[in-house]
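The other protein chains are all here in position, but one chain of the complex has been omitted.
Note that the chains take the letters A, B and C in the order they are written out, and that residue 1 is the start of every chain.
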Amino acid sequence: MIKASIIGANGYTGLELMNLLSCHPQAKIAHIVSRSNAGIKARQLYPSLHRLGEKRFENLDLDAIAEGSDVVFSALPHSASAEVCGKLCRKGLKVIDLSADFRYRDKSVYEQWYKVKHPCPELCSRAVYGLPEIYREKIRGAQIVGNPGCYTTCSILALYPLLKEKAISPDGIIIDAKSGTSGAGRKAEADLSFCEVNENFKAYAVTTHRHTSEIEQELSLAAGRAVALSFTPHLLPIQRGILATIYCEPERGVMDGDIYSVYQKYYAGEPFVVINEEGVFPEIKHVRHSNYISIGFKLDKRINRLIIISALDNLVKGASGQAIQNMNIMFGLDEHAGLEHLSRYI
Amino acid sequence: MIKASIIGANGYTGLELMNLLSCHPQAKIAHIVSRSNAGIKARQLYPSLHRLGEKRFENLDLDAIAEGSDVVFSALPHSASAEVCGKLCRKGLKVIDLSADFRYRDKSVYEQWYKVKHPCPELCSRAVYGLPEIYREKIRGAQIVGNPGCYTTCSILALYPLLKEKAISPDGIIIDAKSGTSGAGRKAEADLSFCEVNENFKAYAVTTHRHTSEIEQELSLAAGRAVALSFTPHLLPIQRGILATIYCEPERGVMDGDIYSVYQKYYAGEPFVVINEEGVFPEIKHVRHSNYISIGFKLDKRINRLIIISALDNLVKGASGQAIQNMNIMFGLDEHAGLEHLSRYI
Amino acid sequence: MIKASIIGANGYTGLELMNLLSCHPQAKIAHIVSRSNAGIKARQLYPSLHRLGEKRFENLDLDAIAEGSDVVFSALPHSASAEVCGKLCRKGLKVIDLSADFRYRDKSVYEQWYKVKHPCPELCSRAVYGLPEIYREKIRGAQIVGNPGCYTTCSILALYPLLKEKAISPDGIIIDAKSGTSGAGRKAEADLSFCEVNENFKAYAVTTHRHTSEIEQELSLAAGRAVALSFTPHLLPIQRGILATIYCEPERGVMDGDIYSVYQKYYAGEPFVVINEEGVFPEIKHVRHSNYISIGFKLDKRINRLIIISALDNLVKGASGQAIQNMNIMFGLDEHAGLEHLSRYI
Partner (left out) sequence: MIKASIIGANGYTGLELMNLLSCHPQAKIAHIVSRSNAGIKARQLYPSLHRLGEKRFENLDLDAIAEGSDVVFSALPHSASAEVCGKLCRKGLKVIDLSADFRYRDKSVYEQWYKVKHPCPELCSRAVYGLPEIYREKIRGAQIVGNPGCYTTCSILALYPLLKEKAISPDGIIIDAKSGTSGAGRKAEADLSFCEVNENFKAYAVTTHRHTSEIEQELSLAAGRAVALSFTPHLLPIQRGILATIYCEPERGVMDGDIYSVYQKYYAGEPFVVINEEGVFPEIKHVRHSNYISIGFKLDKRINRLIIISALDNLVKGASGQAIQNMNIMFGLDEHAGLEHLSRYI
């Protein structure tokens, strides 16, 4: 059994990690760390964690964690996370970081968008971007994985193959993304209160959302040239799920069948990617509580534009489920392990 | 035009007061006071207040308020409210207090349930309990009105006539009440966040909710003897509305028709009370955004129990609408004034 | 008092018309027609309609309507509506049609997108497109008004001035629109049931929604040349409201200030249009239950794209409120009449 610890376990991604690991057939939870809840049972904070029994949150004790863990998931905020991850790596542990700290190839891009100095730049070059559909082989040998963002996973997987195969233009891409409220984390903010969010809908961080830079990084690699795009996130009055509506221009002569073929070429054997037939689109309830991403598309010949819609659960494929998938790869397990039982239509 | 000011205007009852007063045909808003938002336009905090134009929140300036107002609504927290209300009364203003401070006939009951010393006990005996259906004549001549609580309005109006007419036993009454989340106010609390409230339902303050004492006070007056009852509030994942399911024992020989007759006797001419035929029950959407309370009932002969269901909007008839109704009475206006246009089925 | 009748009064736009007219200071409801509910009180179907008293739905009796009405609102489905509207016009009544039947300048465009033969083509040329911000003068003298669609009002008002003033390119416009569920009407469909809609989000009618043609018609007139654009509607798990996120390309040299100036030029005196400062965006709760449309924008200089966000309530400014606004104009009333009291932040 792989011994897994979680740091920053009290938030929603931490909750999801505890949830998933408590049912994983080949892993067990070692330490769960939360400074603000140290000493409290996980079940007191989240009574749904029936399977965690008497397990309690602990203070951060690097030696205890190093001794009792094979892998550590960090769900700390960015910058704070890199500091702790660095120390854990130096103690020889495998680390999966759910913050943004190890997602960037170019530290200066990170520092520009996150407006902090990177606390552990020496590790960046060794970190692998944890998107299994693209970097599976590198993840297999990684010591530290930068687990991708939720919006970014949903956006990159929809566009990467099409750019790589030059089926669409790298210019003028628009990603209109909508996310459930759990993406904002578990916070005491009036703006996130039920009365403010329910029966409402709004855009936020228009032209300035940090995930823009992460999406552009990976799509530039796919396109073989710099990609600059429009990314607009919106807040949905639901708990989980992201749906991205993507607009782009097909290259001359590209037909519906070509788009489908490109997706098949890249994702045919993928355990968690669903490609729908042309004109069939995913809804959030098709993937919520699951590790799947579902992608649909349609060519609007009237105006020569390709519309792609992709959907995933922000806490699973967009965060903690993908982190478990990365763990499975890093430890040579079946990629499905611990991730099979999750879909919930209602 | 009556000049009305609002103190503690930034919360949801304050918002509703601003909303209602901005459309009132015979009143206009003088001052809106919010220490934490002083200097800010009301429309910046609540962009839906289109009709408030450039109106800004102010700091509390008793002299300015006294000079420019005929009536003041206080939406301050209990205890803080009584202090301010006392000063305003002494300056000769009419005051409608939406806190609990002037609802109690016996200061010691207030002090026991609210666990504070009453800051202005000398005013209590002059204050009128602002339930128009019961105390309309007294309200007409009042300088200070203690505006009833939301749960209490919903509970008292359903039971008062039946106890007064001895149609039901004063023993063994159970009030199982469910409220929308706006009843908790506009707060930055993780427990009130969308992800915690949505798709959830829970009881709270079981056996200890303060409104119990207010309900018992009025129903004891109706019954002519002490009434002690069971009151259990629950939190609904909706924004507005209260529905109370009430269980009580009919006195011997009481029939369906008798219940209906009693309600008719008390409420036939009431502008904002709807009595449904036996077996027809109100839903929250029948009254939301309105100043109406709707009451239904059914006698379960199989087990000799009367079930009453009453519904209202906690921010309107349960708070700010009732406060406007009280203002209308105090100033001799049509009771409907400013309260006609509100029902919203969806 | 203007005597107004409603045909097809049982659906949500009919409900909203009854709601609004029952509080209108210069209009009163004459006949409410619903074949499927004839004989039933409006309050039985919608108990929130307290102010409608004993008013009952009737069968369609053209003579009775003609005799007792100054104006008729038709909320019938398209095609059925034109037939009835034609007869009412011939009897000399003023008619406001909420269906699509009288929105098109070119009957063949209507017939192509709605896939029916127009039942009353001779009236089309006399009908006025009921968007007051653009066609106020024509509406004033109209006998029959084609009341615009919900998505179309939200889209056209955001783009019309910018195209007219050549501030943006007429090519490549993308409208990503999201609507509350009341837009689908009151229907018994499993797909519209609470369990299917709640906690979900999806696109629908991708590349094929009929409102596309209506938007293109008006924007082509603004641009002075044919405009073909991408319009993608989505279903929000809320009851009311539309928010459209619009992407377009600014013409060379256009700055933020230019955009704001163009909007000011067209909408400065408009009673129901709010233009926000650059970078401030509307949310659905800013306009729900109101007749306002709120528009925000931001120039993304990094990629030279203009993002516009517009929001309105689909049942009010997107349907019944705009219909009342049109009635006010047609009868020379204050445009605010009956439309002042509606905003609801929560």
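By our rule, a contact is a pair of C-beta atoms (placed from the backbone, for glycine too) under 8 Å apart; a residue touches a chain by one contact, two chains touch by 3 or more.
Note that the structure is predicted; figures quoted are calculated from it, not measured.
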| item | value |
| --- | --- |
| Hidden-chain contact residue, picked from the options A:4, A:49 or A:85 | A:49 |
| Sole contact to the chain not displayed, among C:60, C:80 or C:192 | C:192 |
| Touching residue (missing chain; options B:78, B:186, B:285 or B:317) | B:285 |
| Positions on chain A contacted by the hidden chain, ascending | 12, 15, 19, 23, 46-51, 182, 199, 239-240, 274, 282-283, 285-290, 292, 294, 315, 340-346 |
| Residues belonging to chain C that touch the chain removed from view | 12, 181-182, 186-190, 192-199, 237-239 |
| Residues in chain B touching the chain absent from view | 172, 174, 176, 178, 195-196, 198-203, 206-207, 228-230, 232, 234, 236-241, 243, 245, 247, 279, 281-285, 288, 298, 300, 302-303, 305, 307, 309, 346 |
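Here is the rule we use: only the chains that are shown with their structure count from here on.
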| item | value |
| --- | --- |
| Most remote chain, CA-based centroid, reference being chain B | A |
| Innermost chain, where centres are averages of C-alpha coordinates | C |
| Euclidean distance of C-alpha centroids - chain A vs chain B, Å | 46 |
| Per-residue multi-chain contacts in chain A, two or more chains | 195-196, 198-199, 237-239 |
